[in-house]
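Every protein chain except one is present and positioned as in the full complex.
We call the chains A and B, going by the order they appear; numbering starts again at 1 in every chain.
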Amino acid sequence: MRSATAALHYVRRNISLAVGIVLLLALALFVGIGHLVVDTGKSRPLSAPAVRPPSAEHPFGTDRQGRDLLATMVAGTPLTLRIGFIAGFLGVGIGSLLGFVSAYYRGTVDTVIRGVVDIGLTVPGLLVLIIIAVSVKKGLTVDQMAIIVASLAWLNPARTIRAQVLSLRERGYVEVARLSGMSGPEIIVKELMPNLLPYLAATLVNAVSSAILASVGLEVLGLGPIDSPTLGMTLYWVNFNAALINGWWWWWSAPLAIILVVFLGLFFLTVGLDEIANPRLRRAV
Amino acid sequence: MRADYLARRVGVFVLIVWLAATLNFFLPRLSGQDPVRATLLQQASLGGHVQTGLEAMVKEYERRFGLDRPLWKQYVTYLRDVSRFDFNYSISSYPRTVNSIIAEAIPWTVGLLGITTVLSFTIGTLLGALLAWPGAPRWMRLLMPPLWALHAIPFFLLGLILMYLLAFRMQLLPMFGGYTAGAFPGLTLTFVGDVIAHSILPALSIVLVATGGWALGMRGMMVTTQGEDYVTFAEAKGLRRLTIFLRYCVRNAILPQTTALALALGNILSGAVLVEVIFGYPGVGTILFHAIRENDHFLIQGIVFTVIVALGVATLILDVLYPLLDPRISYRRT
Partner (left out) sequence: MRNLLVHYGTPLGAVTAADSVSFSLRAGERLGVVGESGSGKSTLALAILRMIKPPGRIDAGEVWLDGVNLLALSDEAMRQVRLARIALIPQGSMNSLNPVMRIKDQIADALRDHGLAPSRRQVEERVRELLESVGLRPEVADMFPHELSGGMKQRACIAIAISLRPRVIIADEPTSALDVVVQKQVMETLARVQKDLGASVILVGHDMGLMAQFVDRLGVMYAGRLIEVSPVRDIFTQPLHPYTEMLIASLPSLEQKGTFRGIPGLIPLLRDLPPGCAFHPRCPHAVDRCRAEEPRLREIRPAGWAACHLR
């Protein structure tokens, strides 16, 4: 209880963190309550009359294929987040493993990993993802989508974590641990990990955010899971049906608003976490 | 030492291009069947106006990549073609070649992205530097939250909002395309004005988002730089605040910004694919979108390869020029 108040106290000072948490909590509430109240089955085409503006029956309106947009949002938001989280976790997991190994053992391993990461980061990610997505068979599932996005999501974490471990490695206590006979993996888990937790958290949020951005991008281009009502796919249909020119504002404003909340929430969360991980920036903001 | 440095950079460039080409070649084959062939055959079976071209294309494709030939032979042929920038015909708009389609789109994209990138870099870097200046007026701090918020939004989402507000509701600007349909392209004043009017919205959505990124990046670097020992010593030297600010803080903080600018300029072709798509702007992003829609594999591969080569060239130029900006670099690297 005491730590809870202390945490609350801290959050009040770290405004970015607070804003991020509030935005994401609001989103979680929307989805949570939505799943209890709304029939997500209506997110399938032809379950409602087509192109209706918001009304009592369809609070967010309906689209041209007869999806209820409220149901689509309630069903689609977790799907989009799911892609982001799977890809983000995979990316940070693989990336930080490589980062740790690379920075801790140095030598040839480091040279190879660093080279691959450097080259990988120069190549525009969206294009590589496009090539991959075009190459695999049609009819992607949400999870396959996540894995495609994850195929590049480890690059950034690998670089960030490597740099952090390198700087930690120089500090005394790692040396002490090594002299006291701890093995490499043991030092990584017991000594380095705890110190890197705030960084790992910030990196993870960042990776989730980039993964969502990439997946929405692919989906808007028509390379997503065509049958799933994810936010990006909804925007694809918006574009496909020229909803904007036709004045069907409700069709795109709902997914747009939710995506905005997702990105802003994740962004402020990163800023807040950065502040924890890197107190030097604290006074500057 | 310099020659060594140069050789390494060129090596990296060649490596990147080769990797991109290889990826382009092998990825479609990983799925077991040959999707290019499948698409071609599928299109051919549909018949219609493209029929004649398709037959020629299938033949050409078979000649180059015939599945009866061993994989490495196909790969060698492919690499040879790619090194000559020969990407075959476009499947969806035969008999146009992939090259001619890309060549037509490039000026649009380079124009839009080139101007917006330089513009947002300039405004953002200035703003970021000012934000870190101790003498800056207080109200400037109020700019930070909106900059942050804008920066977190993807280009194309802001594009949608702007399009709705400025083009659809207020009808201030044209909402779609690169110029009014039916206008006769040429170097007349009306046409140029038309093009500019059409590019304001996509440009605005890029500039608004990107400026925030540059400003935050610059400000971060400035804060770091201001903590450096040489800034403290500069103050002890009794230098004017402006001298310290410009020659010790900005001068040093701008180095990483310049690197980022070069990379952004290299990314020009793929930087705003989605903005182009949303606004139907006739650039590389839009043709890529159509190519994806129509399964035009040759065109997709051509675009991706071109973009990566452009990026590689930009990186290479940066690597060659950077030692001029930062005297430490040529020594540090090699």
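Here is the rule we go by: a residue touches a chain if its C-beta (ideal position, glycine included) is under 8 Å from a C-beta of that chain, and two chains touch if they have at least 3 such contacts.
The structure presented is a predicted model; accordingly, all values stated were derived computationally and were not measured.
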Report summary line: Whole complex considered, the hidden chain contacts B
Report summary line: Touching the hidden chain, out of B:Arg141, B:Arg247 or B:Arg293, is B:Arg247
Query raised in the report: Among the options B:Pro70, B:Pro137 or B:Gly238, which residue touches the chain absent from this view?
Result: B:Gly238
Report summary line: Note that subunit B touches the absent chain at residues 228-230, 232-240, 243, 247-248, 251-252, 255, 325-328, 331
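By our rule, only the chains that are shown with their structure count from here on.
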Query - Contacting residues of subunit A [partner subunit B, same complex] - result: 119, 122-124, 126-128, 130-132, 134-137, 213, 216-217, 220-223, 239, 244-245, 247, 249, 252, 256, 259-260, 263-264, 266-268, 271, 280-281, 284-285
Query raised in the report: Which of the residues in subunit B come into contact with subunit A in the complex?
Result: 12, 15-16, 19-20, 23-24, 27-28, 30-31, 35, 144, 148-149, 151-154, 156-157, 160-161, 163-164, 168, 175-176, 220, 223, 227, 263, 267, 270, 273-274, 277-278, 288-289, 292-293, 295, 297, 300-301, 303-304, 307-308, 311-312, 315
